[in-house]
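Here's a slice of the assembly, chains where they normally sit.
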Amino acid sequence: ICGGPCHLSKALIMSKGTVVLAYSGGLDTSCILVWLKEQGYDVIAFLANIGQDEDFEAARKKAESLGAKKVFIEDLRSEFVEDFIWPSVQANAVYEDRYLLGTAVARPCIARQQVEIARKEGANFVSHGATGKGNDQIRFELTCYALYPEVKIIAPWRIPEFYNRFRGRTDLMEYAQKHGIPVPVTPKAPWSMDANLMHISYESGILENPKVRQVLNVFVGSPCLSLSGKHGVGRIDIVENRFIGMKSRGIYETPGGTILLKAHLDIETFTMDKEVRRIKQGLGIKFSELIYNGFWYSPECEFVQHCINKSQENVEGKVQLSVFKGQVYILGRESSKSLYNEELVSMDVQGDYDPCDASGFIRINAVRLREHHRLQGFSSTKQ
Amino acid sequence: ICGGPCHLSKALIMSKGTVVLAYSGGLDTSCILVWLKEQGYDVIAFLANIGQDEDFEAARKKAESLGAKKVFIEDLRSEFVEDFIWPSVQANAVYEDRYLLGTAVARPCIARQQVEIARKEGANFVSHGATGKGNDQIRFELTCYALYPEVKIIAPWRIPEFYNRFRGRTDLMEYAQKHGIPVPVTPKAPWSMDANLMHISYESGILENPKVRQVLNVFVGSPCLSLSGKHGVGRIDIVENRFIGMKSRGIYETPGGTILLKAHLDIETFTMDKEVRRIKQGLGIKFSELIYNGFWYSPECEFVQHCINKSQENVEGKVQLSVFKGQVYILGRESSKSLYNEELVSMDVQGDYDPCDASGFIRINAVRLREHHRLQGFSSTKQ
C-alpha cells in the first residue's frame, strides 16, 4: 500500500533489478544481502573504507561467497577528510553543544559513492542496514534522493516482512546458519560500535539506560587522525536529540576532531573580525544541525557551506597546543593574517587610542538604559 | 570640554561631593583614593567580597588610614552565586565558544552594591580603577547608569590629568611613597590577575604577546567553588574580542564553572524538548554577549533572562560525573522530569513506533531536495 519496496512478492523468475547495498561485512548486512537475493534482486555489495578497522579483503570474499554480483571496496579516506571533515572543522561543527558529528559526516560520503556506483552500474535500487529509529537511515537516504532523485530505496529494517522475520539477533543467527553465512565467533559487545577516521561511537544495548555508567570500560582507544586516542582526548557521554524526535544516548570518542576543533577555534578568533565571527557562529550552528539531520546535499547546506568558506579566507596560522592526560591545552598562536594588534591592546602603550573616546562610547550605550530605568521608575536597585 | 568629571580644578575649600570608590586594596585604587581626595572629593571606599583571596580587615585599615570617610566591606558571595552565577549556568553562558564569563558576571554584582551604597549615602559620584581599553569599565559603568541614571562617574584612567601623571607603575609607586600609601613589597607578577568564586583570570604584561606560552606556569590553582581547581579543570588560553573592538588575550581558570556548565548541559538536554533547546541555545548565546558587553542591567538582558528562566522549569535531575586529570567526564544521569523514553528509543523493542512512518518522513523531506537537484540538472554526483 505504501510505496514500492513494500510490494515484494516471494518468488520471481526474472530479476526485479539491481540493488547496490551498503555492505559492512557484519552479520546484519550479510543477512540483508542474502535476503535481497531471495526477494529477487541482483545485489552489488559496496564497502567504503573511511578509516575503520576492517579486513577489507575478507569482507570482499564473504560478499562474493554470499552471491553478490559485484563487490566494490573503495578507499574514500582522502575524500572523507577533504570534502567532509575539513568543512566541518571550518564550521566548528558541533551538534547541541557537544557532539562533533563523526558519524553524521561519514554518511553522505558513503552514500555519494554508493549512488555513483548505482548510476554507473545502471542499478535502480540502493539498500542499507540502518535501523528505522535512527538518524543514519535519513542521512543515507536524503543523500541518495538528492543526488539520484529517481532512485528506489530498500530499507529492510522498515519493511514489515523483514523486521517481523528478524526480531532479534537470534533470528539473524539462525538465518545465517541456514544460508551459509559465516557467523561471528566472538560474543557481541552489549552495545554497538561504529568507527571511522574521525571518531568511534558507542550506543544501544545496555547503554540505552542513560543512568548506566560505562564510559571508562567502553573505549577501545581510537586510532583516529592522531595518536591522541591513546590519551583519551575527546571522550563524551551524552544524550542527544535525534531528527525523528527521540532522545538517545551516545558515547563518542573523537580525539583528532577535538584537537582540530580547538585549534581551529583558536586561530579563527585570532584572524577573523569579531562581528563576522558572530554571524559565522550562527551559520556554523545551522550547518551542524543540517549535517546531523542528513541534509549535507541540500540547497541550504551548499549555501551555508559557501558562506562559511568565504569567512575562512584569512583563517590561517599556527597554533601551539599540548595534549596532556585527556585534555587539549592551547599554548600560543601566530599568524600573518592576525587581526590582533599588540600595541593597540597593550596596557602599557596608549597607541592610536584615546581613552576619552570610551567615555562617549559608554555614555551613548547608556542612553537607552538610563531612559528605560528612569521610565520604569526604579527606586531601589535590588529587585 | 567633554563632560563633568573632566573639569577638575585643583584647589577647593568646599568638597566637590562624595564619591563611592570601588576599592581593591591594591596600589592602583589606593592611589586613586588619595588622588580623589586631592581633587576635592570625599571618598567612601567600597570593597566587595566575591570570593577572592584577600585580607579584608587589612584593606579596611588601609583605606581608613588613607583618609576614606567611610569604608564598606560587604560579603556578596551568596548573591554573586544566586543572582549571577546560577543564571549564567542556566544559560550555558559561554562567550565566543570558550570564555565562561567569570569576570563579566562579577562586575554587575559589585556595581549594583556600589550604587546601592551611593544612593544610601547620598553620593553623586562613583569611581573605579578600570583601564580605558578594557571591558570592565563598560560593565561597571553601564550597571551604574542603568541603576542610578543621574550618577556621575569618575574613571581616572580615562582622565588626561590622571593618566598623563601616572604613565606607569613607577609613577604610582612614587606617588604612593610621597603620600604615605603602603607599597607592595613582593615584586609584581609580569601579568595581572583577578580572582573570584567563579574563576581566576590572567592577562596583560607578557601575556599580551599571543604567541608566548605561559599556561603551565601561570596558574595558581583556583580555590573556586570546588576542589576541582587542584585538578586543573577549566584552564583555557584564548584570544577574545573585546566590546570596544580590540582582540585581547586572556588566560582563565574556571574549575567550578566548567563542571557546572557540563553538568547543566547534560541534564538540560535530558529534560528539555529538542526544539525548545534550539531556541534557548540562541538566547543563551545572546545572553552571553550581553553579559560580556556589560548589559546585565538592560531591558534586553532582563527579557532574555526571563525567557531562559522559563525554559528551565523542568530542568532538574542528578548527573554523575568524574573529574579526572583536568577533564570532566559525564558518567550518567537521571531525572524525574526526563523526556528520555528508553522503550521508545530502544533498538530491541518496537514500542509505539511504526518504522514505516520513517519512510514517509524521509520521502517528504526529500521532495524539496529532489526538485532542487533535478532542476539544477545534476548529471554527476561529484561536483
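So that you can tell them apart, the chains are marked A and B in the order they are listed, and the count of residues begins at 1 in each.
To be clear about the criterion, contacts are C-beta pairs under 8 Å (C-beta built on N, C-alpha and C of every residue); 3 or more make two chains touch, one makes a residue touch a chain.
This structure is a prediction, so every number in the text was calculated from the model and none was measured.
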Assembly copy number, counted for this structure file with 2 shown: 4
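Methods note: only the chains that are shown with their structure count from here on.
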Distance between chain centroids, defined by C-alpha means - chain A, chain B (Å): 33
Contacting residues of chain B [partner chain A, same complex]: 2-3, 92, 96-98, 112, 115-116, 119, 131-133, 137-138, 141-142, 145-149, 155, 157-158, 160, 163, 168, 192, 204-205, 208-213, 215-216, 232, 235-242, 244-249, 265-266, 269-270, 274, 277-278, 281-282, 285, 289, 294-295, 297-299, 320, 324-327, 329-334, 338-342, 344-348, 353, 355-356, 358-363, 365-366, 368-370, 372-374, 378, 381-382
